[in-house]
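Take a look at this one; I'll ask things after.
Left out: one protein chain. Kept in place: all the others.
Right after this comes subunit A.
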Amino acid sequence: MAADHREPDRSQAGAAADGGAGLLAAKDLDLAFGGTRVLRGLTLSPQQGRTLGIVGPNGSGKSTLLGCLFGALRPDAGEVLLDGEPLRRFSQAEIARRLAVVTQQQGGDIDLTVQEMVLLGRSPFVSPWRAYSARDRALAQEAMEHTGVAQLRHRLLGELSGGERQRALIARALTQQPQLILLDEPTNHLDIHYQHAIMTLISGARHRCIVVCHDLNLAARYCDEIVVLHQGGVIAQGPPDAVLRRALIEEVYRVRVREHHVDGALQFSFRLP
């Protein structure tokens, strides 16, 4: 039984090299909360790039879409597809061996240390009868070093700053060795330094990522593919230069936009019309 829990042995570097595995798509998603339709026939193509940014104004359905993509929310109609198969056919444990999720939800009063939390990333692969193996511990250590939280490993999560906490959560996701990492507004409430540090970490990951991102400039700089949501549907998907056009942003966000090129990346400044 224990053997069934183990995934094929592969190094952290190999995770993204699985070719087509871990690709999410959505077809005609509809979802309403208490009479308000949040998603309206949303269709998302499998991502082409490494880092897919989901952008859109408040209420456009970004977080709702993300919830559907990892099975936390079940659409009223339509289908989420994982590697071409309906997501609902996968058990939660099977999904966990493919996808890792980082959301902004806070835990409660019971506080684990950073290391304990990061090690939990191995839990989908370890039989409940067994302790973590040396390899599990090595993977957790590697992830904590990669995200720069190794020296915080004995600190309680509740004692961390926002940026530290975010990096610890990403370390847990990396320890899971997923094919894809989903992140919900990972730069929320972070100062500018940490916003860029976190986005660098995400875009530099050897994993494919889908990031819900509030900040268009961060998305334009760090994502190699962008999805723009508007009123519960996808109105554009593609490389940043092709998608983030002035006219589109002005319409979706109801602002005036000026485009700049900074270090080769498209950036915007905004004012009200």
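The definition used in the following text is that a contact is a pair of C-beta atoms (placed from the backbone, for glycine too) under 8 Å apart; a residue touches a chain by one contact, two chains touch by 3 or more; residues count from 1.
Convention: contacts and distances are computed from a predicted model.
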Protein that the absent chain corresponds to, by UniProt name, given "ABC transporter permease", "DNA polymerase III subunit epsilon", "Lactate utilization protein" or "Cobalamin biosynthesis protein CbiM": "ABC transporter permease"
Contact with the hidden chain (one of A:Pro86, A:Gly107 or A:Gly204): A:Gly107
From A:Leu39, A:Ile95, A:Leu139 or A:Val211, residue that would touch the chain that is not displayed: A:Ile95
Candidates A:Glu116, A:Glu142 or A:Asp224 - the one touching the absent chain: A:Glu116
Residue in contact with the excluded chain [from A:Val55, A:Cys68, A:Val149 or A:Ala173]: A:Ala173
Where the unshown chain meets subunit A, residue by residue: 70-72, 91-97, 99-103, 105-113, 116-117, 120-121, 123-124, 126, 128-129, 131, 157, 172-173, 176
